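Questions regarding the structure given below will be posed in turn.
Omission of a single protein chain aside, the complex is shown with its protein chains in their original locations.
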Amino acid sequence: MLKLIIEKELRETIGSSRFAISFGICALLIILAFYVGARNYQVTRAQYEAALAENLRQMEGITDWMMVDQHIFLPPLPIAALVTGIANDIGRTVEVHGRGELTAEGSRFNEDPLFAVFRFLDLDFIFQIVLSLFAILFAYNAINGEKEQGTLRLTFANAVPRATYILGKMAGTFLALAVPLLIPLLIGCLLLILLGIPLNGGDWGRLALIIGAGLLYFGVFLTLSIWVSALTRRSASSFLLLLILWLFAVLIIPRSAVLLAGRAVDVLPIDEIATQKSRLMAQLWEEDRKVMANFRPSQTEDTEAMLNEFNQFMQDQAEKREQKLRALSERLEEQRRNGERLRERWALWLARLSPTASFSLAAMNLAGTSLMLKQQYLDAANAYQERYAAFIGEKTGGMLRSGGFVVRRIGGADNQPPPIDPREIPAFDYQPPPLPEAAATSLADIGLLACFNLLCFAGAFVGFLRYDVR
Amino acid sequence: MLSLLIQKELKSIIASPKFVGTFGTCAVLILLSVFIGIQEYRASMTQYETARQLNDQEMAESSSWSALHTRVYRQPDPMQIFVSGVHYDIGRFSAISEWEEIKLRRSNYSEDPIFAIFRFIDFSFVVQIALSLLAILFTYDAINGEREQGTLKLTFANPVPRVRYILGKLIGSWLGMVIPLLIPILLALLLVLLYRIPLTADHWLRIFLLIGFSLLFFTFFLALGLLVSARTRSSSVAFLLLLVGWVTLVLIIPRAGAMLAGQLVPVPGIAEIDSKLAGYSQERWDQHSEAMSQRYQERNAVTAGMSAEEREAYEDANMWAWLEEEDAERKKLQQDISEYGRKLQEDFRNRRAIQEQLAFILARFSPASAYQLAAMQLAGNDIDLKTRYEDAMQAYRTIFNDFLDMKRKESGGHSGMRISISSESGINISTGGVDAQSLDLSEVPRFTPPDYLLSRSLGRVMPDLVLLVLFTVLAFAGAFVGFLRYDVR
Partner (left out) sequence: MQNNAVNAGNDRPSAPVLAARELSKRYEDGVLALDRLNLQVQSGEIYAMLGGNGAGKTTAINLFLNFIDPSEGEALIGGIVTHRDPIAAKKQVAFVSENVMLYPNFTALQNLDYFSRLGGRTGYTREDYRKVLLRVGLQEEAHAKKLRTYSKGMRQKCGIAIAILKDAPAILLDEPTSGLDPKAGLEFIALLQELRDEGRAILMSTHDIFRAKQVADKVGIMNRGRLVAEKHRSELEGEDLEKLYVAYMAGYMEAAV
C-alpha cells in the first residue's frame, strides 16, 4: 500500500508540466551557482596570485632584511567561493612587521562596491531561495489540492489508513523532488572538476555535508508545505500562507533578528579601543622621546658595536612600548569580545527561528566562512607573525623593523651587502578548520534543521489524521 | 460602466482574505524596515559622533603641529534609513596625515561581521523583494481566475467592451493595491518624525521621489501579473510562470549581471595596486636615502679639517637649514608618491568604471536593478559614494597639510627627531624644539562632507526612470493586447 502511494506520488509529480518547468529552472540555477562559484574562485585566485607576485617583486633589490615590508593576504579557498559567508566583508590584507598588533584591511566589498550593490550569487544563496521555493511549489496543495480535485474522497472510499497515506505522500514527494535535484548537484560538482578547481578530500566532504544540509533544508520546507496544506481547505490560501511564511523565513527573520538583537547588546565600540590605544601610544612615545634623548652609547670606538648597542636600545624601547600597548589592547579586546560573544549568541539564536538561518549558518561553518573566519584568520596571521619574526630575527640578528627606526650604515659602495632573496621569507598559508572540527561546529544547526523536519513532519502527520477529507 | 468595473474590482480586492494577508504583511514589513533603519541610523550617528569626539580629543592632546594628524569619518545620512546602499560595506574613515594615503578603511561590516552575515533589511529591500512578490500574488489570477470561476463568461454575456473591462481591471487593481500601501508608508514617515530624525527639505524631496519610484516599481509587477494572467488559461500555470519570472528578475539577473561583468572586464585587485605603490615608494625612498648619504658625506668633507668645537658650532649653525632642506625634499618625495598613487588609482578607477557600467547595463535587464540603482542614487548611497568621499578627503588632506605647514613655520619649532651617529661623537638623539604647549585647534580647517546635489541625483536616475516606465508600459500594453484576444470561454 505504502509503496503504491509512493509510486503514484512519484509518477504524478514527475509527469506534471509544473515539474518540467520548475525543475528545469532549479537545475539551471544550481548549475549556474556552481559555475559562478568556480569562476569567482578563479578570478579571486588570480587577483591573489597577482598581489603575492607584486608583493615579492617590490622586495627585489632590497639589501636589508629590516627594510622588508611584508603583506599577507587571505587566500581564496574553493569552498569559500561557493559559500561566501563573511569572506567578502572582512579585511583580507595584513601588514606583518614581526611585532605589534595585526589588523586586516581592505574587504572585498569595500574595494569592489559593485559586488556590494547586488551581492554575490553563491551556492548558499541559490539553495536558500531555490530549494525552499521548489519545495513550496510542489507541496503547497499536497493535501487540499487532492481534496479540491475530488481524488481524496475517492481514495478514502478505499481501505487506506490515513497514516500510510500521509507517509506515502511525504516520502513520495520527497523522493520525486530530491532525487532529481541530485542530478544538477552532481553536474555542478562535475563542473568544478572540469574547471580545474583544486578540491581535496576534505573539501569534497564539506561539499557533501553542505549538500546534505541543503536537502534537510529542502525537507523542512516540504514538510512545512504539506503541513500547511493539511491545515487549510483551499490550495489558494495555503499557497498565499506559504509564500508569506517563505518571505519571512528566508528574507525577513534572519535579517531583522540579527539587527534587532544585535543592537540590543552593547559592545565596546571599536573607535573607543582605537582611540585609547592611540592615546597610550602617543603618551608612551612622548616618554620615550625623553629617554631616547638621554641615550649615550657606552663607547664610541667601535662603530659596529655602537650601532648594535643603539639598535638594541631602540628595540628594547619598542619592546617595552609594545608590551604596555598589548596589555591595554588585550584588556579592551577581551571586553569587546565578551560583548560580541553575547551579541552573537542572542542574534544568531533569534535568527535561527528561521530554518534558512540554520542552513546558512551550517553551510558557512562547513565552508569555513562563518563569523569565526575573522578571528581564525587573525590567529593564523599572528602565528605567522611569530614565525616571520623568528625568521627576520635570524637574518638580522634579532632586529625587527617596527622598532621605530631603521638604522642603516652609509658606507662606501665597496661593502654593499648583496640583495636579499625575498623567496626565503616564510610563506603564509591559511587553512580553514579541518573537516571534523567544521562538521562539529555545524552540528547544532544541522541538528536544528533535523528538528524542524521532525516538527513539521509531526505537524503534517497529526494535521492530516484530523483532516476532513470530504 | 468603467466606474462600475473599477468599483467591482476594488470591492473584490478589499474584501478578499488575500488582501488582508498581503496588506498586513506589507504594512508590517514596511514599518519594521523603517524602524530598523531608524535604529541603525541612530546607532551609526552615535558611532560617528563618538568617533569624532574621540578624534578631537586625541588631536587636542597632541602637543606639536608636526605630529598632528586626524581622521575623517564618513557622515551618516538620514536617507540610509530607507536605502542603506553601500553604506555599511565601504570604509568608515580615512586617516588624514602627511604620511598616509587617503583610503577608506574599516567598513561597518568588517568590524561587526555579525551584521554582514544575513545582510540588511531596509525599505528599498522590502519594496524590491516583498512588494513585488505580493504584487504578482495579487494579479496572477486577475483574468484567468475569473475565467475559471466562470464570472468572465457571465460578464461578457453583457454588452461590455473588452477595452473597458481591461482598463477597469488595471485601474481598479492599481487603486486597490497602491492606495492602501500609502497607509503604512505614511505611518513609517510618521515614525521618522516621531524619532526626530533631522530631515531637510532636500531629504523630504528625495523621500517622496523614492516613494514614487517604489510605487512605479510595484506597478510594474502588477502589470506583469496581469500580462501573464491574460496570456494563460489556468491560474496555476500563471503563478508558476510568474514565480519563475520573479526569481529571475529580482534575485538572479542583478547578481548575475554584476558577476558576469566582473568576469568580462577583469580589474586588478587593490592589493596588487597597493603593492605597486608600495614598491614605487620603497624605490623612491631608497633613492632618497642614497642622495642623503651623498649629502652627508659632502658635509662631512667640509668639516673634515675642523676641530671638534668648530665642527659643533658649524653644525649647530647649519643644522636647521639642513633639516629644512631635507624636509622639503621629503615633501617633494611624498608628493611624487601621492601623484603616482593617484595615477594608479585613476587607472584603476577607469577600468573599474567600465566594469561597473557593463554590470549596470546587464543588470538593468531587470526592473529590480533599475529600481535599486535609482533608490541608491536618490539616497546618495550609490556605488560612487566611496569615490566622492575619497576625492573630498583628498582635497581636505591638501588643505590640512598646508595648514600644518603654515603652523609649523609660524611656531618655528621643529619637532622632528634627529639622530646623529658618528664614530667620534657617538650617537646623539635630539628631539628638537618641542613646543609642548597645547595647540589652538580652533583654526584647523574642518572637513565638509561631499555634497551630492539633488539635481545630480535626478540626472543620474533618469535612465532608470525611463527604463521603469518603459517596462511598465510594455507590460500593460502586453496585458491589454493579450486580453483583447483572450478566449473568455
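Brief remarks follow.
Labels for the chains are A and B, by order of writing; each one numbers its residues from 1.
Simple rule for what comes next: a residue touches a chain if its C-beta (ideal position, glycine included) is under 8 Å from a C-beta of that chain, and two chains touch if they have at least 3 such contacts.
This one's a predicted model, so the numbers in the text were calculated from it and none came from an experiment.
Although it is left out of the displayed model, the omitted chain contacts the following shown chains in the full complex: A. Residue A:Arg153 is the one among A:Arg57, A:Arg153, A:Arg296 or A:Arg337 that touches the chain missing from this view.
Across the interface with the omitted chain, chain A contributes residues 1, 4-5, 8, 11-12, 15-16, 149-151, 153-161, 468-470.
In the analysis below, only the chains that are shown with their structure count from here on.
Note for the complex: chain A touches chain B at residues 17-18, 21-22, 25, 29, 32, 36, 39-40, 43-44, 46-48, 50-51, 54-55, 57-58, 61-62, 67, 69, 71, 73, 85-86, 89-93, 104-107, 109-121, 125, 129-130, 133, 137, 236-237, 239-241, 243-244, 247, 251-252, 254-260, 262-263, 267, 269-272, 274-275, 278-279, 282, 286, 289-290, 292-293, 295-297, 300-301, 303, 306-307, 310, 340, 343-344, 347-348, 351, 357, 360-361, 364, 370-371, 373-374, 405, 407-408, 410. Those residues of chain B whose C-beta lies close enough to touch chain A in the complex are 17-18, 21-22, 25, 29, 32, 36, 39-40, 43, 47, 50-51, 54-55, 57-58, 61-63, 67, 85-86, 89-91, 104-107, 109-121, 125, 129-130, 133, 137, 236-237, 239-241, 243-244, 247-248, 251-252, 254-259, 261-263, 266-272, 274-276, 278-279, 282-283, 286, 289, 292-293, 296-297, 352, 355-356, 359, 363, 369, 372-373, 376, 382-383, 385-386, 417, 419, 421, 423-427, 429-431.
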